[in-house]
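Encoded as structure tokens, the structure appears first; notes follow it.
A protein chain is absent from this complex, but the other protein chains hold their places.
Here the chain labels run A and B in written order, and each chain numbers its own residues starting at 1.
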Amino acid sequence: MLIGIVLTLVSIWYGQNHGLMPVAASKEAPLVDGLFNTMMTISTGLFILVQGVLIISAIKFRRRRGDEADAEPVHGNIPLEILWTAIPAILVLGISIYSFDVYNEMGGIDPMNHSMAHGKSEKSVAHMPGAAIAATLPAASEPLSTGMTASASDPSASSQPIASSNIGIGSTPEQQNSPTELTVNVAGLQYAWIFTYPDTGVVSGELHVPLGREVLLNITANDVLHAFWVPEFRLKQDAIPGRQSELSFTPSKEGEYPVICAELCGAYHGAMRTKVVVHSASDYDAWITSQQVASAEGLQQAIATSAVDQSVDQFLSPFVQSIGVQPDQLTQLHPAAGHYHPAS
Amino acid sequence: MTQAQLQEDANLLASDSEHHKPNWREYFGFSTDHKVIGIQYLVTTFLFYLVGGALAAAVRTELATPEVDFVSRELYNSLFTVHATVMIFLWIVPATTGGFGNFLVPLMIGARDMAFPRLNAIAFWLIPPGGLLLLSSFLVGAPASGWTSYPPLSLVSGKPGEFIWILSVLLLGTSSILAAVNFLVTIVKMRVAGMGFNDMPLFCWAMMATSALALIATPVLAGALILLSFDLIAGTAFFNPTGGGDPIVYQHLFWFYSHPAVYIMILPVFGMISEILPVHARKPIFGYKAIAYSSLAISFLGLIVWAHHMFTSGTPPWLRMFFMFTTMVIAVPTGIKVFSWLATLWGGKLNLNSALLFAMGFVSMFVVGGISGVMVAAVPFDIHVHDTYFVVAHLHYVLFGGSVFGIYAGFYHWFPKMTGRMMNETLGKIHFALTFIGFNLAFMPMHKLGLEGMNRRVAEYDPKFATLNLICTIGTYILAVSTFPFIYNAISSWLSGPKAGNNPWRALTLEWMTTSPPPVENFDQDPILVVGPYDYGMGDRATNVDVPFSDPREPVLAAGPNSALRADPDPSVAAHPDDR
Partner (left out) sequence: MQGSTIDPSKTVLNYHHAVETAHGHSEHPDHRLTGVIVFLIAESMIFLGLFSAYLAFRVTAPVWPPDGTPRLELLLPGINTIILISSSFVAHNADTAIKKNDVKGLRKWFAITALMGVIFLTGQLYEYHHLEFGLTTNIFASTFYVLTGFHGLHVTFGVVLLLGVLWRSLKADHYSSEHHFGVEAAELYWHFVDVVWIVLFLLLYIL
């Protein structure tokens, strides 16, 4: 009994105070952390239980020297066996319901519209109001490969809830039709991220977002698989050539966080990182303006590499620059792009 | 009389005459004896384990510092790709099924050999060429797209290496299918008279579940690889979006095999643990039927959870929820096993030798990996940790802390039967201590690394992760050192260890009822089941025996017609002297 109480207390304490997660910088992150803390509590309990039984057995039940007899033959105990079938069953049921809930809260599921969440064909059929966007999309970030025009959706033009119809984590239900949603098109390529802001025409090598406003990312890839990951947001989505996936989140903490490519994409996979900058609203506007001015000055579609972490990403800059020069060449570059990086 | 004596006495004729020692040359040739083949598997795969471990050591050396300094980025990718392929397809899968399965299954069910001895030999002889082929790829640029080999990357990075990878995995997969056919037929058809399914040692149940999985899942991998190779060399576009193909289809096909594959790698080990614990705890296994049937449950569930590896690759939300739930349900049958093992140990008289230590190490480490498995099954959490070191930690806790610990336990337990000689206990315990410490140093910190933002498959990383990575690397070196006492122990004991006798552990299963090493046809006469496989401590009729899951009146359930366990034995055939 006493052991049980101590075990529970220790588990709860450790489950809340493990200090294993990085800062939470999006509205979604605390949800994931809550789930993780719960699972950590259960895990700690199970861990101590199992290791405890093993250690006690090893000490208490070890064979004494000279004792050659067998132990008492206990074969089974039905109530006990039912108990240890039922408890894990209840625990995993609880965890999956909780996970389902969190997932829903993050906008992973839209119950109204799940019939559309099945793949590219339905998506492109269902979503074609996005045609107008093609014009505002700089060629560099357009999905290059397939014949399918991925619909870079314009939220206000479509009455369909966008989140549901695509793959990835979508927006939370009450935010779906929010006109203030900021859409950014994301393209992963060997070995860089390109962010395009369809509303303003800004193209950047970093993601800049305003605090507290919902952001919707349309993610695709130009060559091989990549994955967009921001640990502080607890969000990840693969970038898949020929498909478009969505990720939406609301940044909740100003600062700079790494954007990491989490899917093996070639030799420089480990160096394919950039950062996301969460600004206050006014700083964000200032940034957009500065980018627009920059392009107006003739640096058409120049990539905002100003603050790129040069020590890591140096070798990328010539490559990234070249995209701005001849966007339509990208198609031909791949798969040969692997040869494109200068020796570092 | 103890149960072991009863069983041995009844089988004196089965282990009758002196036999010539197997000639060492047999081990290097095309032998059809399942025991020779089993040992061929074990030795070959262990050598591949050393190769895979050396590759891992290279990986860890590169990761000791945040910069790319030890090998180039390209080579790094090849290192972990080949590391994983070797470990999975050339070490765990063939060592557990081919090695222990071959050696033990026919002996345990009292058969003379496998159902198809020649097929068995062929299955083994596919392994060395497959392995050498894979390693030869380093000469032309080894595969570098991970053991998952996802297109389109696998189609554009180094064609010769990738093609070699496909060929060698196809060879190894064929070997695994052939072995599965053999095991299924052997176990279903060739049990000795009187051994019903419920009298089988649990290892045989596990091998049945494993073989069914291998039979159903492996061909699908072959299908995927055939399509991939067409994309690679014939210019088709099955998995290439440029030509209307779809890379996600490959992922589904691949994981339809490779998730079940992880159970192919762990189920036989579950079976071995169920054999080893009762013997050294001197207690019956707790909940025989629950353990037996949970193996079947795991292999069935294992077939319908594959997309949990694809939670971020655009799987539709409702499917994600489905796969999350089925995945988590696997914790229930696995938990039944774990708790039954704990209950087997509890109240026993534990002989803490190397075999039992490794078996207990298995339980303790596997549970850590299993629990982190349930965590990554939770979709929102997996979205954060997918493709990070958290997953790397999970997979090594189940594969090394699980399978490899289990295999070591099996080595120590069955070495006397395989070679006729005992292993050195002191060296065994040193081996255990070093392995246990090194393993936890190497892999425990990876959980934290992954949560904090270190992605997997990278040669360079953020300097803030340097300390933890260094600890992992040091752990790896300790692991490398820990293999030397084992290798020395195995070789020296094989040559000149103390003689083991037929049944050094006083065990009850049939493999101990013949000479060590067993003669060519295993038994001089069909062996006889007098007691159930785990009836420890039940020699004395005065003990009140509680047998919940079997009916002591029913011959099939109570260890056969002459079992000492039966409530009303037939006096003409009864084994126990009191009943005659």
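Going forward, a residue touches a chain if its C-beta (ideal position, glycine included) is under 8 Å from a C-beta of that chain, and two chains touch if they have at least 3 such contacts.
Here the structure is a predicted model, which is why all the values come from computation and not from measurement.
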Missing-chain contact, candidates B:Ile216, B:Met444, B:Ala480 or B:Val520, resolves to B:Ile216
Could you tell which one of B:Ala209, B:Ile264, B:Cys472 or B:Ile528 touches the chain left off the display?
B:Ile528
Among B:Glu162, B:Asp246 or B:Glu275, which residue is in contact with the omitted chain in the full complex?
B:Asp246
Of the listed residues B:Ala144, B:Ala180, B:Ile264 or B:Leu510, which contacts the missing chain in the full complex?
B:Ala180
Omitted-chain footprint on subunit B covers residues 9-13, 16-17, 115-116, 119, 177, 180-182, 184-185, 188-190, 193-194, 215-220, 222-224, 226-227, 230, 234-238, 243-246, 249, 252-253, 256, 525-526, 528, 530, 561-562, 572-573, 575
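Everything that follows uses one rule, which is that only the chains that are shown with their structure count from here on.
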If you average the CA atoms of subunit A and of subunit B, how many Å lie between those two points?
34
Touching residues (chain side subunit A, partner subunit B) in the complex:
20-22, 31-32, 35-36, 39, 43, 46-47, 50-51, 53-54, 57-58, 61-64, 67, 69-78, 80-81, 84-85, 88-89, 91-92, 95-96, 98-100, 102-103, 106, 108-110, 114, 117-119, 145-147, 167-169, 223-225, 227, 229, 231-232, 234-238, 240-243, 245, 258, 260-271, 312, 334-335, 338
Seen from subunit B, its contact residues with subunit A in the complex are 2-3, 68, 72-74, 77, 144-146, 150, 152-153, 155-157, 241-242, 244, 246-248, 281-284, 286-288, 290, 312-318, 320-321, 324-325, 328-329, 331-332, 335-336, 338-340, 342-343, 345-352, 360, 363-364, 367-368, 371-372, 374-375, 378-381, 383-384, 386-388, 447-448, 451-453, 455, 457-462, 535-539, 543, 545-549
